[in-house]
Structure formats: C-alpha cells, structure tokens
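Every protein chain except one is present and positioned as in the full complex.
Labels run A, B, C, D, E, F and G following the written order; every chain starts at residue 1.
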Amino acid sequence: MTTHDLKQLLDAVRGGRVSVDDAVSQIPPPASADLGFATLDLHRHMRCGFPEVIFGEGKTAEWIDGAVRALAAAGQDAFVTRVNDAQSAHLTTAFPQAEQDRLARTFLLRSATERVTPVGLVQVVTAGTGDLPVAQEAVVTARVMGANADLIADVGVAGIHRVLRHRDKLNAADVVVVVAGMDGALPSVVGGLVDGPVIACPTSIGYGAAFGGLAALLTMLNSCSAGVAVVNIDAGFKAGYVAARMVRRMHLNK
Amino acid sequence: MTTHDLKQLLDAVRGGRVSVDDAVSQIPPPASADLGFATLDLHRHMRCGFPEVIFGEGKTAEWIDGAVRALAAAGQDAFVTRVNDAQSAHLTTAFPQAEQDRLARTFLLRSATERVTPVGLVQVVTAGTGDLPVAQEAVVTARVMGANADLIADVGVAGIHRVLRHRDKLNAADVVVVVAGMDGALPSVVGGLVDGPVIACPTSIGYGAAFGGLAALLTMLNSCSAGVAVVNIDAGFKAGYVAARMVRRMHLNK
Amino acid sequence: MTTHDLKQLLDAVRGGRVSVDDAVSQIPPPASADLGFATLDLHRHMRCGFPEVIFGEGKTAEWIDGAVRALAAAGQDAFVTRVNDAQSAHLTTAFPQAEQDRLARTFLLRSATERVTPVGLVQVVTAGTGDLPVAQEAVVTARVMGANADLIADVGVAGIHRVLRHRDKLNAADVVVVVAGMDGALPSVVGGLVDGPVIACPTSIGYGAAFGGLAALLTMLNSCSAGVAVVNIDAGFKAGYVAARMVRRMHLNK
Amino acid sequence: MTTHDLKQLLDAVRGGRVSVDDAVSQIPPPASADLGFATLDLHRHMRCGFPEVIFGEGKTAEWIDGAVRALAAAGQDAFVTRVNDAQSAHLTTAFPQAEQDRLARTFLLRSATERVTPVGLVQVVTAGTGDLPVAQEAVVTARVMGANADLIADVGVAGIHRVLRHRDKLNAADVVVVVAGMDGALPSVVGGLVDGPVIACPTSIGYGAAFGGLAALLTMLNSCSAGVAVVNIDAGFKAGYVAARMVRRMHLNK
Amino acid sequence: MTTHDLKQLLDAVRGGRVSVDDAVSQIPPPASADLGFATLDLHRHMRCGFPEVIFGEGKTAEWIDGAVRALAAAGQDAFVTRVNDAQSAHLTTAFPQAEQDRLARTFLLRSATERVTPVGLVQVVTAGTGDLPVAQEAVVTARVMGANADLIADVGVAGIHRVLRHRDKLNAADVVVVVAGMDGALPSVVGGLVDGPVIACPTSIGYGAAFGGLAALLTMLNSCSAGVAVVNIDAGFKAGYVAARMVRRMHLNK
Amino acid sequence: MTTHDLKQLLDAVRGGRVSVDDAVSQIPPPASADLGFATLDLHRHMRCGFPEVIFGEGKTAEWIDGAVRALAAAGQDAFVTRVNDAQSAHLTTAFPQAEQDRLARTFLLRSATERVTPVGLVQVVTAGTGDLPVAQEAVVTARVMGANADLIADVGVAGIHRVLRHRDKLNAADVVVVVAGMDGALPSVVGGLVDGPVIACPTSIGYGAAFGGLAALLTMLNSCSAGVAVVNIDAGFKAGYVAARMVRRMHLNK
Amino acid sequence: MTTHDLKQLLDAVRGGRVSVDDAVSQIPPPASADLGFATLDLHRHMRCGFPEVIFGEGKTAEWIDGAVRALAAAGQDAFVTRVNDAQSAHLTTAFPQAEQDRLARTFLLRSATERVTPVGLVQVVTAGTGDLPVAQEAVVTARVMGANADLIADVGVAGIHRVLRHRDKLNAADVVVVVAGMDGALPSVVGGLVDGPVIACPTSIGYGAAFGGLAALLTMLNSCSAGVAVVNIDAGFKAGYVAARMVRRMHLNK
Partner (left out) sequence: MTTHDLKQLLDAVRGGRVSVDDAVSQIPPPASADLGFATLDLHRHMRCGFPEVIFGEGKTAEWIDGAVRALAAAGQDAFVTRVNDAQSAHLTTAFPQAEQDRLARTFLLRSATERVTPVGLVQVVTAGTGDLPVAQEAVVTARVMGANADLIADVGVAGIHRVLRHRDKLNAADVVVVVAGMDGALPSVVGGLVDGPVIACPTSIGYGAAFGGLAALLTMLNSCSAGVAVVNIDAGFKAGYVAARMVRRMHLNK
C-alpha cells in the first residue's frame, strides 16, 4: 500500500464511501513493533506464512510477556518455545487462557480471529525415549503451524524391525521428521524406506563422545540416504516448522 | 510378487495365455545386483522414486564402469557424481552417448525407455561465484531427478539489494536451494523472504577460519530463519536431490 | 621524567620556586601498584587513553574491592565488568556512590576529578533480544570510555526490513557494533550497508550447534563484508572499548 | 534518482538543455551487473566507499577476466586478491597495463578517471618473516583503498625490544595492523602500547598445534589488550580494508 | 630360561648329551633386535600370539627392508601395512617371493617354517564400494593372523534389505567387522542383528562434514547397539587384527 | 512361527491335545511392546543374547518404571543404567526386591524364571581410583549378562610395576577391559602384555585438556597395541556388555 | 633386595647378629599397597624423588582418607590436590594436624621423619589475578617437593612494563613458571627475557573463545620463544612438580 493509496482510502473514509471497519481491514499492519528490548517482525506472517515465534531461552519473563502482548495486540498468534519452569509459572498467571505443553516446553496464545485448518501429515519418529521432549516440540510446532502431526516413539536401529513395522505409516506421511541422539543412525534407514522428504533432528542425548549432539548431527549430515536434510541439535521447533512449511506448500499452494 | 503369484504367471506363460514379453514386464527386478565390489540397490527407484546414484569419489574407473553397466542392464538411469578428470576421460570413451557436465562433475547415462517429465521449479541461488560448481551439481541433479531447475549466481548478503531484486522469483519457486561458502549468511536472509522450504548447502570456499566449510555449515544450522534445513558441505547433489524429492511430492503425489 | 628532572623539581620546591601542589601534578604516577594479588597498570591511561579495567570473573569480592580502592587512590576511574550477584552485593555496600548496571553486569566508581566529554556515536545493534546483556555491556563501556552510545534491539536478518529501516541511523554513526548469537549473520548485512567500521560481537545464545557462540564467531570472521572486524564471544566490553577507542581517535586526535 | 527525475533529465536532453555527456554523468550506474557466473555489486562504492573486490580463489581465469572487464566498463577500479600463478599469467596477457604484486598475490586495474589521494597511515607490523605475504596483501589493499601504508617486519615478542623500539612509529599511526602466526602474541603487546585501534590478523604459519592459524586466531580473540579486533586467518586483504576504512573515516568524514 | 638353565644346557652340549640343533631350538630368541632406526619386538609373538607388524607410513624403503630382513632372520613372518607405490616397487625387487596385495596395500614375507592353520570366520562387511581398500586390509590381516576371512561389499543402510539378506551369514561368523564411511550407520544395524562381537571401522570416505572419517567414528562410538567396539579411522589392519585375536581365542585357547 | 503354525496350535488347544500352558510357552513373544513413550524391543534377547537394556539418562522415573514393568511382564530381566539419585529413590520404592548398585548407578530386576550360569572371566582394570564408577558399571553389566567379572583398581602406567605385577591374572582372563581417564595410556601397555582381546573404555576424569575424556578416547583409538578396540567415554555399560558377549561366544557358542 | 638377600638378613636376625630395628630399616617397603579402590605406588619416591600424590577430583572423602592413611602408614608424605570444600571439611576433622591451603585447594600431611631442605628457586608468575588459585597450587607443590618458590601476580603483557620490571628476578630463578589464561601470551615474552627453562601453565580464565583454556594452551604450545614447555590447563600442581624436579636436579644431583 503506497502513500498515495493510503491517502485515497482515507479520503473515501472521510467521504463516507468506506466504513471505518473496512478501512482498518485494508490498512496493512506496521512491518514491525519496537518494544525497546525487541523489534517484533509483524510482517513475518505475510512473508513466511506464520507469525514470528519467540525463542524463550535467555530472556526474562517480562520480555516474553511483553512480546506476547504485542503479538496479541496485532491480532497474531503468540507462540513461545524453550519456556523454562520460572517463565512458565509467570506466563500461567499472566495468560491463564493460553495452552502450555511442559514436555515440549511451549506456550501458545491463539489470536481470537485466526484459526487455520490443519492439512496433510508430519510423521515424527524418535530413536529413543530420551528424544521425546525434542520430538514433542516438533509435534506441537507443526500443529500450531497448521499441519497434522503424529508421533512414533523409540524405534531406533538397534532393533531394526521396530521401524520396518511402521513402513506404510512413514510412506503415507507428507514429511517424516526423525529425532535421534546417540549415533543418529535412524534417518539414514528411514531415508531409504520412503520417497518423501526426511528432516533429521539430532538430540544431545548420549554418552561422552556424543559431545552434546555433535555425533548425531554429523551422522545425519553425512547420511548415505540422499533425501535427508538436517536441522540444529535439539531444535524440535525448527524440525516441526520446516516440515509444516513443506506440508502446507504441498496441500495449499499448488 | 509372492511365490504363489510367480507360479501362476509362469503357468499362464506355459499355457500360452501370457506372452513371454508380458511376463518379463510383470516380474519385478531383483532387489540388488552383486558386482563383488558393489551391491547395487535395484529397488531404490521403487522405494525412493529414483534409482541408486553412484558417488564417484574414491572409486576406480573400472568400478564406476561396472556399476553403470549394471544399472543400464537393469533398465535404469545411471547417474554418477564427483567424477574426476581421469574417470571422466575413461567414461567418455566407454559411454560416448552419455551426458557429462564438467562444471558439475556429473555423468548421466539415460535408460532407453524411462524419461520423466520435469515438474515444478527448484531455484538454486549462490552467494558467490566460487560456489558455482556445487550449485551446478544441484541444478543437474534436480533436473535428472525430474524437476525443473534454475540458477541465480552471486547474490551474497554484502550487497543485499542483489538478492532482494530476485524476491518474486524466489517466492515463485517450489523450493529454494541456497549455496554459500564463507559466512554462509545468505540462507538466513532468503529464509525470511519466502514461505516455501529452503535447503541450505554450505561450500568449502573461504579464508582460513572457514575451516573447509565448517563455518558456513554452522551458520546455516543456526539460521535464525526457521524454515531452513541443511545438507552436507559441498553436497550439491544432496541439495538437488532433496529439493527434487519435495518438488515431485508437491506436484505428483497429492 | 628522569631522575635528574625529579631532582631539579624537588630543588625548586625546597627553594620555594614551585609550590607543593604544582610539584605533585608534575610528578607522574608510578607505573603500577602492587597489591599482592594484583599489579595494577597505573600508566594504562597514559598509554592507551583509558585506565585499566577490572575483569570480575573468577575474582573474590575482596580482590575487586582492593583493586577499586587502589585505582581510586591513584585518582583514576574504577570500572569493573562481569560483576556477578554476590560481587555486586558486596560492592553496593562498599561503594554506595558507585554506578552499577545489572543488565550489563558493570560497576563504575568515577574519580572525583576526571570527567571526559562524550564525543561521536557508537551505534550498538542486536540481532535478538537474548543478545541484550552483551549489547548493554558494550553501550555502558563505550560511554564510560568517553563516547556517545545508542542501542537498537532485535533487528536480525530473518526479517531483513527491520535493519534496512535503520540504514540512515547506521550510516550516521562513527562505528557500528553488531551483537548477534545463533547464525551471527547480521554483521555481514550491516557491513554491506555502511561505509564506516563495523565491530562484530558474537554471543553464546542459540541451539546446540551454536556451540556456545562458536558458530556466530566463525560466521563473523568469515563475513563476506570486508569491513567487519571481530571480538571475542560475549565480549560486550571489548566491543564497546575498541569502538570507543576508534571514535575518540576520529574526533579528538586529528 | 527516481523514475520521475530520470524522465525530466531525458526531456532536458531531448530539448537540448542538457548535453548527453552531462546526462550520462548524472544517471547513476545500475546497482549490479549480471554476468551469468557473477552478479557484480556496482553500488558497493556508493554504499561502502570502495568498489567490489574480486576474491580470486576457486575461480577460473575466465571468470576473473570477465568480472574485471565489467568493473572497468562501469568505470570502477578492478582489484583482485588471492591471484594464483596461472591466473596471474592469464591476467598479465589480458591486461598488460594492470599492476600485479606477486608477494601479495594481488591484481589492480585502475579506472581511467578515479584516483583517490591517500590519507593517514596504516602501520602494518609482522611477528615473523613468514608472515610477509599476508602483511603485504594488507599493505597493498590499504593503499588501493586510499590510505598510506607502511610495513615493519619480524618484530615478534620473543625479542620484545624489537617492537618496543618502534613505539613512537606505532603511536603515530592511525591504525596498527598486526600480522602474526605461531602464538599470535604480538597484538596483545602492541595493544598495550598504543591508544589507537589495533587490527590483528592471524596467519597459518607454525608447527603442528598451530592448526593452520587457529592457535593465533584464538590468542588474538582472547587478547588481554582490550583495543584489539580480529580478522580471519591469512586475511591480509580484510585487515588492510578494515584499517583503510577507519583511516578514511578519521581523515575525511569528520 | 634363567642363566642357570642356560648354563646347564651349554654343559650338556659340551658333554655331548644334547645336540647343537636341539640346543638352538631350546634357547629363546632375544627379546628385541636393535637396528639403529628400529627396535624390533621379537617376543611379540610369544606375548600376543603374532609377530610385530611393520607400519609402512612415514618410513623409507630402506628402513622397511631392514626390518623385514631382521624378522626373517629371526624366523618370523614379516607383515607390512600401508605400503605405498614406491615402497612396493622396492620390496618387489628385494623380496620377489613375498605376497603383496595392492588394494589392501600390504606386504607379506612368510617364514619358511611357521604356518598356522586358519580357524573360525571373520566376516568383513562394507557400507560402500569406496570402503573396499580398508576392508581388504582387514581381510588380508585376519588371514595372515590365522583366521578365515570373507568379504561382503556395499550393503549400506540406505537400502536396508541388502544387509538383511545376509543375516544368516553374519550370525554364522565368529566376529563381524563392519567398515563404513559417511554416516557410519551400518554397525548399529548389524550390532542389532547378531549376538557375536562387532568391530566397527570408520573410513575417511565422504563429503565435507565427514571430516576425514570423524563423523563415522563418532557414530560408531555412540552406536545404540551395545555390542559394538571401535577401532581407528581407516585402520583396516587393526580391525582385522583384533578380530583375528578374538577368533583364535574362541577356537584355540578354550 | 507362521500364521499356519499358530492356527494348528490353537486347533490343538481347542481339541484338548495341547494344554494352555504349553501353548503359551510355544507362542513367541511379540517383537516389541508399545508403551507410547517407548517401543521395547522384546526380541533383543533372541537376536543378541540379552534383553534390551534401559539407559536411564534423560528419562523420567515414570518412563523407567513403565519400561521395567513391561520387561518384567514379558518375563525378561530389566536392567537400567545411569540411574540418578532421584530415579533410584523412586525405583527403590517401586521395586524393593530389585538390586541396585549406587557406585555403578545400576538397577536390576531379575525375571523369576530365567537365570544364566556365569562363564569365563572379564578382567576389568582401572588406571586410577577416579575411574571406579565406570569400571564398576562394567563389572555389574558383565555379570548381569552372564560372565564372571573381576576388578583390579588403580594400576596406571606412571608406576608401571603395578600393572606388570598382574600380568598372569590379565593373561588368564578371556577379555580384559581397561578403564582409564587422563592420558588413557594403560590399554596400550596391557594390549602388549596379553594375547586376548582388550576393550578400552575412556573416562572423563582429568585436568582441563582431558576435554571430558576426549584425550583418553583419542589415545585409545591410536593405541600402538593392535589388539585394542574402544568404546564410548564413560561407557562402562558398553565395555561390560561387549566383553560379556565375547566371553559367552568363547564358552558357549563354539 | 633379592629373596636370597632377605633370607640372609633374617638368618642374621635369628642369630642375633642384626637387631630387629636394623633389619626393618634394611627391608625395602613393598612396591605398592592395595586398598581395593586404589593401588598406592609406594616406590614412587624411590624412582621419581617424590611420593605418589593424590588427585582429589572425582574421589569420595573416604577414598582420600584411606589413601592418606596408607601413605602415612608407609612413612611417606601425603599430598592431596584439587580438594573441594566437602573433602576439605572431612579432612580437617580427620587430620587436624595437616596443612591445608584453600586458595591452592591442597592438603598436606607430613610424615614424622622425612623433611627435605628446600633448594633453588621456582619463580611463579601470573598474567592476571584470576590465575592466582592455579599459581598458588604451583607454589605450594614446588615447596612440598623441596624447592623454594615465590609468586609475582598480575603482570600480563597488556602492560608490558610490569613484567619487564621483574627481569632480574626472573633471571635469578632456576625455573620460571608462567601461569596465564585469556591469550596466554606472557610465556612467550618471559621466554625471550631469560636463559633458564620456562614452564607455561594455561588457565581456564577468559571470555567465550578462551574455550576453557584451550586458547591459552595453544598459544603456549606455539610460543615463538623456543625455551617454553607446557603443562595441562589449570594444572598448577604439574607446573610446580615439574619445576621442582628440575630445580632439585640442578642443585642436588650434579
């Protein structure tokens, strides 16, 4: 909307040719909101299909609170990840109507108006039980972003029949997210079983030479299955986000 | 095809109810071919949508030659990556009809029968000119795998207007592959401009502390744009492959 | 001042030709003060333009207390960085008149006499909200060192319009300090927008493969924008110090 | 220049009120030039004060040749770094009038019109003789960018009197660039001797645990002298560039 | 044999009660042989069941030649690994009767007298064709050390049916050696299929982030299959040696 | 057991020809048990000789509790490693009859029916006293898995006579497990003293440059004694497991 | 003492030719003491000139207590390093007569009989105040081991005059121990000022890219001063020990 367009619209409002409500809905939101400690990207939704998401780590509860309110004020969903216990307690009090998932460590305050219908299927798979928090963050994120998401837990390659059993389910999904710590070998096997994209997410679970997930990360980057792309260590959010973005492309944009 | 089915088919052949040619086309190929030095995965195409691809590095020209012939004998495309000069010379003599791209260092011997119609668009983008060989490997791979692919070169973030200029083109693509060495910062910017999936591919181009692509790899894994997934350093093949797999899902499977 | 010069001065005092006060102001301070646990560099101000600064980490409150008193006794500003909560509590009691900034974790006891007029402008910019403590340390340090300093928060490259909006402000500054964790990509973009020096300061904010700031550090060292120099991870102090040193050179020495 | 302005100018040309030559000089160059393999940033000079510089590594002689011609055609200086012997031979034939420095491995084709008067002083210092190629790249770069530059070689800290002897010279410079391999300790000493900014550039010279310059890089990042900022390993170009940018700011912009 | 025993034996020889030949066979060889450039461990066979093996890398052909002769003189097998082309040519001339395997890069000069009967079975498996030289080194070593050894090539996890097909063969072996580069995921799958020990040997085959075998090494150390032990990168010799040692224990010592 | 076999068995039950109890014992357990948060591999025992073992780290006490009950319900031993204090307290209450070893941090709930007779000998050796918890985990694991196991503590190479004194004991064992932190040098010495397999297990004990066991890990991987294979840092469980697997092979399978 | 010698001695005791006390003093102590959790090396003193020293980290207070008693029982000094607060409290109660230094975190229980006269001089120097605990551990260790030791604190290279002032003192010492974190540059300067050996000890003090002392460690290993040898990060004990060993060699053995 150029300045010229805006001027015309306001003339029409003054002239009574356009109602105030209609005008409000036609004026785009500002591109960002300055909170002093944050510059919220209010156009993220228009550009990337989803509002900006708040990464909770290293932030005070007050900063998160402020950012949530600013997003809500702009009529957008407020989604926060990596919410620790102290932040969670603060947010529970401040936004009792919000949804929190303590396994995934997420917080969601939905906007009153917006509500997307979930499409497709993101199938999240974990190699072990210790990988569950990261996997759950992926599931919650994918759902918030408008994709259906499902979880299969603990089907690591040391008992290869466990994952082979789910072959049809994996092939039925639009995107498979594989979450694994230790040797991070599961995505290579899954990548050889399906023909859709596989997103591999390493976790920091493991003995000493796992080096906080570095071992699993390298395994996944070097996967001998060519259809595997990788996200950051313990980055369940990113895995769910990138998967949901693909799913929505598959079902809505084409 | 179960043993029971096979028996019925062969009875029909013997009884003259099915021609030999029809029978041949109904019997599935063996799952793998043992060449002594290699066990070709002849079902890869059925499971993953593409035949097995041969990674040329560290192989003798004879091994590659043998694998190409085995794939051709099975009526499948033979695609080889990371073909060095000596291997290329050997292959030129052995398979004069094949297509080679020396910038991408690829070799392709198409099967006589199979030919896929390309769909969608993989938009490959490079940060610098030195990233071109890897980017071209991605382009060639995506095309071989059945996707349309296009290249925009040298639009790194030090001159941010260069990439902003291509905004519409990037948004029009199904998947964007961003190839970058040095600081590897371009995918983060592109990831914030588009709403489709972004595949980031680091290259080993750069000064000392690039550490052979490690710096760019880490940048991409830590991208503040959530829609970015990453493949291995200099892995143009993988970037093109994973992108094509997504594109074909978007256009064909749904 | 040689021994010979000193002797002449003292003769003049004895002879009444020079007042005691004048003599005191002419005799340079000792080059260092031995505190047993520390050897304060009392000439740092003369050589480098600023007094020695105390790095609080790994020191007992008693050591810091002693060093502050020694600097104060020498008529110099006492500036302490990385002050933890316990140290801060001790210092609040010991030096109630001092200025502390708990976000920046700094302590400042100004000398009674010295007071520099701030010059120029150090523009500090952060990619995210989690980078604020480090950025604030840079702002406070630059101000203590005699430069004006300003802060723009949370304009990371995932929403590139946020930083482009501040283009004029960035170009108006003498030096830009860019503080960023995760992918550390912001300095590369800023370095391509301005023609003055850019100091990049990585932070330890991020997911697993950020490796405590290593990812951002490598990104910055490999910046494709040639005008970017880098300081240590989380080293807000150093960023502010080196920027202030440049600013004062620009405005005072020429 | 807006489209409106451009229209007015062309009207004036058609009306004979403005000569063609004057019009040419008033129309800004395009922001970039697409060469297929490269997208030259033709506005870099306007934004950052210097034209885009070509990094020679990993490029064919043909690509470099093309980029040089495109910059020359745009009336800009063409400066190439990391020119290897084969590229150099090609460029000598193609551009006999250009200046090449084989120690620094640089190539410079000056534009006919532009010529900056050098200002200030960048003092480049090396710890050892093996650091000379990197240091010379810094010297040549700083000069090309419009700063005076001087070199002091081989004054490492194992013989501390060597650098102390140059104290006055170092303090007289606007910026000091310290180039050092092995332990990389020289910048810490120099940073404590001067009050201007110090740019430290590690080199890959050294025994095994130098790890290709990593040791010197870490030393410099951890310098106990607060006024030291760091550039990439062996990045003489970047050291010279960032230093020249500071020097020109000091002498011209204020 | 104590000095006292030796004295008694020599008395018996002098007295004609023991023949010279018998005496020779009763006197143990010296514990080591000093060659100036090497101290051959001539008791290795007695202590560890196999003679000392010569690691060819970084040695002159003359040193290897000398060590081979010294072992032969002591009546022991001379086995050399990592023999490069130049060394091989020298050794072919010097010891025409010796056995060389150029794929495995090994040299073997058997002693005239000693010849062990091979026992058991070491099953060597590779993930890819590029892993063959290392695998062949393992096969040759195991055979030299007195175990039967067999090779299955190219059954990586991207086509999981390839290895599942060999399940019985793997379970029939005493020890399985798995050789894999890239993601190094195969040992985890094999370790979950068999109940005997699995020795995993990473190779340096792979794209950039394979980091010369580091990725595969870490995968294997972090294998979620508990029965997997690991040897050094590209250490086919070690894998074969440790496997043979186990096999001989299983078949001979109990 | 095929569906056909199962049908026949059930017919026999209905016909009274087979008792229900007999039928139960003839029907194999399911291959896995889905607990939602875990997919227990109930065939691990059949394939690998031991039931699945639960890695306690990063799991809630509830998850461990559930997995233990599921294994017990399947009539299998439930063995948990890396049990922390909170988990241990929960398990003590839930399963008072179970055996816990707080030095080894293990938990064992034996099945009522199964009880293996221990065979052979795993000799565990530590370099220092700080290595004891890891060594004890190896001892407990080996015993649970059905091997006899013994411990020699604190015989590091700085006092070489300490380990030489145990030479006979080491040679008498079927497998030697060497647990060492710091320089990790002990396995190289032990590997040269015995003719059986040596499993080296690095620990995270040591000063700064031990880097959490990395130093010892690298030492062991590079052991100049060829008979040494390595497991993960602090992975006492894995060392004990792999050793027991070898021992049982030696004594039972052949 | 051979078995034969021992027999003769005991005969003499029985025959009254040697008193029991004399016999006791002639019989050497056992080479080691088995405590179950530890094998004390009681001959360390004879071989290396000092008794075995107990590294407190990762040990229970009970283990330390037991080892101290065993050394005391053998008439040897018991020296413990890295004693944490809990261990210290236990030891204060158990051995009230022992000497503890809480800055150095050491414990010393002297044997009643032995007492060495200190010789020579170990001059310990620190770059910063934060390095003091490590330096004090070096001082205490050197003194316990029989050398005189002195401390100069906080003379880092950012104020080079501070260390130059101590030039004579440094040259007068037999060995100089330099303790430094951050850039670890001080040993290079000191190594160029003196002609005796310099032991460099890195500490973990510093900002992010100090990587827990790795930066300082690499600086010191790459020192351009050839006379510098290095010990582990934060290994004040080792620095003091190796220095004392040299000093005693210089003054006593020649």
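Worth pointing out:
As a convention for this text, a contact is a pair of C-beta atoms (placed from the backbone, for glycine too) under 8 Å apart; a residue touches a chain by one contact, two chains touch by 3 or more.
On a predicted model such as this, the values are computed, not experimentally measured, just so you know.
Of G:67, G:80, G:153 or G:199, it is G:199 that touches the chain left out of the display. From the options F:156, F:196 or F:240, the residue with contact to the chain not on display is F:156. Taking the complete complex into account, residues 127-128, 156-160, 164, 182-185, 188-189, 191-193, 206-207, 209-211, 214-216, 218-226 of subunit F touch the chain not shown. Not every partner is drawn; the one left out touches subunit E at residues 31-32, 35-41, 43-44, 47, 52, 55, 57-59, 63, 67, 202, 204, 212-214, 217, 232-235, 238. Touching the omitted chain from subunit D are residues 128-130, 132, 152-155, 158-159, 161-162, 165, 205-210.
Please note the rule applied: only the chains that are shown with their structure count from here on.
If each chain is reduced to the centroid of its CA atoms, subunit B and subunit F end up 42 Å from each other. For subunit D, residues that reach two or more other chains under the stated contact definition are 44, 47, 191-193, 214, 217, 221-222, 225-226, 232-233, 238.
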